[in-house]
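Taking it in order: structure first as structure tokens, then the write-up.
Shown here: the complex without one of its protein chains, the others still in place.
Order of writing sets the chain letters: A and B. Residues in each chain are counted from 1.
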Amino acid sequence: MVQITIDGKKIDVPEGITILEAARRNGIYIPTLCFHPRLTYFGGCRLCIVEVKGFLRPVTACTTTVNKDMEVNTSTAELEELRKLILELILSDHPHDCMLCEKAGACTLQELAYTYGVDGFQFAGERRRYSKRDGNPFIERDLEKCILCGRCVKVCREIQGVEAIDFGYRGFKAKICTNFEEDLDCEFCGQCVQVCPTGALTGKLWARKGRQMSLREVETVCPYCGTGCNITVHVNRNEIAKVTAREDSWNEGWLCVKGRFGYRFANSPERLTVPLIRKVPRGEGAPEKVEDLFREATWEEALDLVASRLLEIKEAHGPDSIAGLSSARCTNEENYLFQKFIRAVVGTNNVDHCARL
Amino acid sequence: MAGLAAIFGSGAMTNSIREIEGMDAIFIIGSNTKESHPVIANRMIKALHRGARIVVADPRSVPMTRFAEVHLKMRPGTDVALLNGMAHVIVKEGLMNREFIEAATEGFEEWKRSIEEFTPEEVERITGVSRDDIIRAARIYGEARNAGIFYTMGITQHTCGLDNVKAIANLAILTGNIGRESTGVNPLRGQNNVQGASDAACLPNVFPGYQKVGLPEVQKKFEEAWGVKLPDSPGLTSTEMIIAAFEKRLKAMYIMGENPVVTDPNAHHTVKALETLDFLVVQDIFLTDTARLADVVLPAASAFEKEGTFTNTERKVQRVRKAIDSPGQARDDLSIIMELSRRMGYPMEYSSPRDVLREWGELWPPIQGITYERLEEEGLQWPCPDESHPGTPYLYKDGFPKGKVPFSPVSFNPPAETTDEDYPLVLTTGRNLFQYHSGTMTRQVEPIEAHCGTPYVEISPGDSRRLRIRDGAAIRIVSRRGAVTVSARITERVAEGTVFLPMHYREAAANLLTNDALDASVKIPELKVCAVRVEPVKRR
Partner (left out) sequence: MENNVVIRVCMGPAGIAAGGRDVLERFREALASAGLDASVKEHCSSHQVGCLGLCARDVLVEVHTDGQKHTYQYVKPDMVERIVTEHIAGGKPVSEWLVDDSFDAFYEKQVKVVLSHCGVLDPEDIDDYIASGGYEAIGRILKKCLPEMVIDEIKASGLRGRGGAGFPTGLKWELAREAAGDRKYMICNADEGDPGAFMDRAVIEGNPHAVIEGMMIGAFSIGASKGYVYIRAEYPLAVERLKLAIAQARKKGLLGKAILGTKFSFDIEIKLGAGAFVCGEETALIASIEGERGMPRSKPPFPVNRGLWQCPTVINNVETLANIPYIMRKGASWFASYGTEKSRGTKVFALTGKIRNTGLIEVPMGITLREILYDIGGGTESGKEIKAVQTGGPSGGCIPASMFDLHVDYESLAKVGSIVGSGGMIVLDEDDCMVNMARYFIQFTQAESCGKCVPCRVGTKRVLEILDRITQGRGRPDDIAKLERLCKGIKSTSLCGLGQTAPNPVLSTLKYFREEYEAHIIDKKCPARVCKALLTYWILEETCTGCGACRRACPAEAISGEKKKPHRIDPEKCIRCGMCYEVCKFSSVERE
């Protein structure tokens, strides 16, 4: 532990952490845009500049580690003026269309613009223009909203190990693109979408489904593989608008393409919505169409039929002529109850699931 | 994963996913981690950036090999030889952990004799992996302080599946790589709640919590708890059920959320078997190929539409929460089972899933400390015996429940089905990144279908040249059991002499071709390896 002074307050912090961490742990706010706690530091947005005694110019809090007796000021008039200037510069090259932007309400840039009361017209000038064509069904890319914070590049390299994108070009024309602008070779995990602080990267499926203020969030577990990532389901009325993962979840906010973009089966029109009872015998010559195979039934009728047939067969052939197969996609409680049903109600140990497959 | 349980005491992952970051060697065998468990792969990549060394053993150049220092590209079905070969090198170079062997294992000397014949030269001959690579891999694993092994179906879906698991366990105990943080043996579960379904005992030979059917004290415990006489001989496994149905020994089946027609090996056989039943109930969220065969189809709730818990591959029980209402009259499985039980004269009434978990906990102490209240914030890893217990991130910290762990000599048996003139190629099956399992869910997701919605088979450039197959051309894959037509994807990912077919596409179901020969002791069908031939489809 070392003692440092931030804004006149003496605090003890572990050695080796950054000024930003030290400040955040002690409830001192320093604005950031490119910083992401799960990625290596970047230091590109320059918003987290602070004054450190003994340094000629401001240093970035996200990259500078604390030293014994360091004296830090996080908010002087000059620093705030510089931060304002930086925001003005970012916004001078940003489409002013928050009213249509998917990210509105959840956008760090919008939030900072609001806090600092900056619109970016002071230095109005040329804006970057890019076509929105991208040819993939998952990720919507709007490079004009990109602030080149580099988070997407880092997450793709450091977490996903894919390196599909990098910085390209120089100067004002710098942009995030594939190497030499070749075709995108991407796993569509959407990690980049998760970390993008602006509306530059969003989900294609999210479009017009609802923005932050109209969404209800439900914390649950991904329905796909056994990793069991924690996900946040964003619901608009009774429809899933998007799936994200929280940075403070054990999976650190990372998901794969299925977890992040594979939720739409729930709202599929193909879903079964009523109990069905078979009309025709099984086997060769069974018709193709569902209507010809089944008729709709009420729950009462369907459940009565199942119960009575199972009882009949148990009566006639003994409980071991019946078997139950449950699913690794059902909950613990459902599986527990299912095997209890097969064992205690039907009276057989013929119960299994697909664990082996 | 009965194999592992027989050796160590539990069949689950011994480490937590989080611990991967702390490993300094990661040995992946038969797991396409980057595509099947992408978020676990993320951890491995983080570990790599921190200096971990990665070895991948896989017949295919799966994406994870990009991060591997050594890729052991062995012939399909030769895992045992490869593992024994690595053990041979470790012993020969003195890289084993003598202290651990002394203190925690038994049967070392005998086992040591059994691996003598697996010299790098011999293993090279069997597996096709160069001896140098075998030695390098053995050193990476043997020299690491904290090494983890990861495997999935790739290992277990062979007739010699149990042997593979034993050979893996031998490696771990030989080097003392188990029972410590970031050090262990980790089977990765394919589906989200395989662990939970096993824990909850949707298994024919155990009651909840792996308590053996037939043991008098177990029978008594459950009969008292459930207030009913319980059958005391093990039931049929899922594959045996299909056989029994086919042979008319089974008359009725109740299938909840499964689609064996697409997932089980030898699909023609499965369909026939199910058609033979007197009565079939299928409860699912979509009208699957299996549901189409049912007498009654019950519409169920999806994972987004119900409350409950899932247990992930690292033994962590986590809360599932309802986000949306089910469409139409679809309802959750719990209420359906309760309705049926009432109608069948044994009412099971629970006011919520919370009560089900409580009852289960009372019957299986390792989860007794897990309550809905505690799960509100974060999941808990069993064993978690009481409400003040923090859960158990890694197993066997204090030794093994069964005392000393035995070394298990395993001999190498070639795969059940071998190639011949008529069927010269080896077919392997598995997953890809975008689709999931039988596709019931993912194939309903438009962007996934748009991106990866057509079945394909991976074939090596060499084979495709020899067979005059162009990239994207339609080809027929014929096995001794059936044939499918798919488009060819020419790629270096597969070795010459093998083809790879993803399992997700019902229109080109891999299991129309695969082999239902069973592993003698764990009853996992040989999904991974079967002999096929490939023919170009003539355009009419």
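Keep in mind that, in the parts below, contacts are C-beta pairs under 8 Å (C-beta built on N, C-alpha and C of every residue); 3 or more make two chains touch, one makes a residue touch a chain.
Computed from a predicted model, the values in this text were never measured in an experiment.
> Relative to the complete complex, which of the depicted chains are touched by the chain excluded from display?
A
> Consider the whole complex, including the chain that is not shown, and state which of A:E21, A:D93 or A:E252 touches that chain.
Among A:E21, A:D93 or A:E252, only A:D93 touches the chain that is not shown.
> So one chain is hidden, and I want to know which residue out of A:K68, A:R170 or A:R208 touches that hidden chain in the complete assembly.
A:R170
> Among A:V2, A:I17 or A:L82, which one is in touch with the chain left out?
Residue touching the absent chain, from the options given: A:L82.
> Touching the left-out chain: which of A:R24, A:R46, A:R246 or A:H317?
Within the whole complex, the residue contacting the unshown chain is A:R46.
> What residue numbers in chain A mark contact with the hidden partner chain?
Considering the whole complex, chain A reaches the absent chain at 41-46, 49, 57-58, 60, 63-65, 81-82, 85-86, 89-90, 92-93, 122-123, 125-126, 147-148, 150, 166-167, 169-175.
We adopt the following convention: only the chains that are shown with their structure count from here on.
> With chain centres defined as C-alpha means, what is the inter-centre distance between chain A and chain B in Å?
Between these chains, centre-to-centre, one finds 27 Å.
> So in the complex, the part of chain A that touches chain B is made up of which residues?
136-138, 158-161, 187-189, 204-205, 218-230, 233, 235, 238-240, 250-251, 254-259, 261-268, 270-278, 282-283, 286, 290, 293-294, 297, 299, 302-311, 313, 316-317, 319-357
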